[in-house]
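Pasting in a structure now, in structure tokens, and then I'll have a few things to ask.
Here the complex is missing one protein chain, while the rest keep their positions.
Showing chain A:
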Amino acid sequence: MAGATSALFLLDMKGRVLIWRDYRGDVSSAQVEKFFSKLIEREGDPASHDPVVFDDGVTYMFIQYNNVYILTAARQNCNAASMLLFLHRVVDVFKHYFEELEEESLRDNFVVVYELLDEIMDFGYPQYTEAKILSEFIKTDAYRMEVTQRPPMAVTNAVSWRSEGIRYKKNEVFLDVVESVNILVNSNGQVVRSDVVGALKMRTYLSGMPECKLGLNDRVLLEAQGRATKGKAVDLDDIKFHQCVRLARFENDRTISFIPPDGAFDLMTYRLSTQVKPLIWVEAQVERHSRSRVEYTVKARSQFKERSTATNVEIELPVSSDATTPSVRTSMGSAVYAPEREALLWKIKSFPGGKDYMLRAQFGLPSITAEDSAPEKHPPIRVKFEIPYFTVSGIQVRYLKIIEKSGYQALPWVRYITTAGEYELRMI
């Protein structure tokens, strides 16, 4: 059986203990503090260290969030994947409670933090990590006076992610279909990797215990129903569902049915590994004139249909760290030099499909270079954009049915958007 965690720590940036909760009594806070401070000192930036560290019989797993480290210490052979995920869930819980998780918010609310640490884990095993549920029996100071002394049903309910008795005047559901495109182009201009990660993000404001049913243009489903699939259906490679979705049901007849949690959550994620044509293509030519001047010629092309428009396009063009006196001309949008990021940021508010835009930039270089300068890092060109009303996969929500026993009518709102994920084009 998977091992249990000995204790959970919240540490500041110097590795000092802010708050900790001991679950099994086999690690001491002094020991952890000593080790972790040393690690921070040695590594400079512990974020570059792998998140699982071993020292003197104790395994530490940590993540960083703002100016706080969240860390578990364990003496047993525990499950790394589950603990690291648990840490992220803990962050979510704190964020729900204190708006933002940071040193100050933890200090200000230490009593609540203790209460939460008591319920999210017992004897080293994760228990309740649903902020919505926890917030029903652990209140922040503001609501402290109306103490509930009865644990809500959800804690002991079959539906652990939703409580009974939720009421809204207006019953609404917002469903965002967000696809992010990851692309990697090597310095020869070849696309070496591309995939699309999609997510159906939901925000539900529904009363009672609503039964939801979602219909997609899923090829497997449509074919099973004997419907025509003239190019409209999509193949989704690898689908993952929120725990509320009845997986067995989906396995059987591809129906996505669920009782949603209250508020925002990711209903499902999927991945398409088909080759995707880069939606925005960027080419950069770099010319070094003698030692004093470097010239960039950048061409950006939108490779999607003309009826779509990319918004908030930002092309981050890396320039060498000692470049000075920029002079830039663009055929569209504006470009600013951001020395702190060692990059030129070219922003285009609106970029319709099938267009070409140009940028020319010139930088001065110091005539003397430092002798022992660090080797150049050659970061890639990175692109950010959003294309509303468009998905790469062509996924469509055919229906979203909401049935509740009180019989109210709920309004579903659906939106589609494609964004750039890890979108990297390496320069020569």
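Convention: a contact is a pair of C-beta atoms (placed from the backbone, for glycine too) under 8 Å apart; a residue touches a chain by one contact, two chains touch by 3 or more; residues count from 1.
The rule we apply is simple: contacts and distances are computed from a predicted model.
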So which of "Beta-adaptin-like protein", "Translation initiation factor eIF2B subunit delta", "Autophagy protein 5" or "Mediator of RNA polymerase II transcription subunit 8" is the UniProt name of the chain that got left out? "Beta-adaptin-like protein"
Missing-chain contact, candidates A:Q31, A:N77 or A:Q303, resolves to A:N77
Which of these, A:L18, A:I166 or A:V397, touches the one chain of the complex that we don't see? A:L18
Extract the touching residues of chain A with respect to the undisplayed chain. 1-3, 12, 16-19, 22, 24-25, 29, 47-52, 54, 57, 59, 61, 63, 75-82, 84-88, 107-108, 110-111, 114-115, 118, 122-123, 125-129, 137, 144, 147-151, 155-158, 160, 182, 184, 186-187, 192-193, 195, 197, 237-243, 246-248, 250-251, 266, 268-269, 271, 273, 375, 377-380, 382, 422, 424, 426
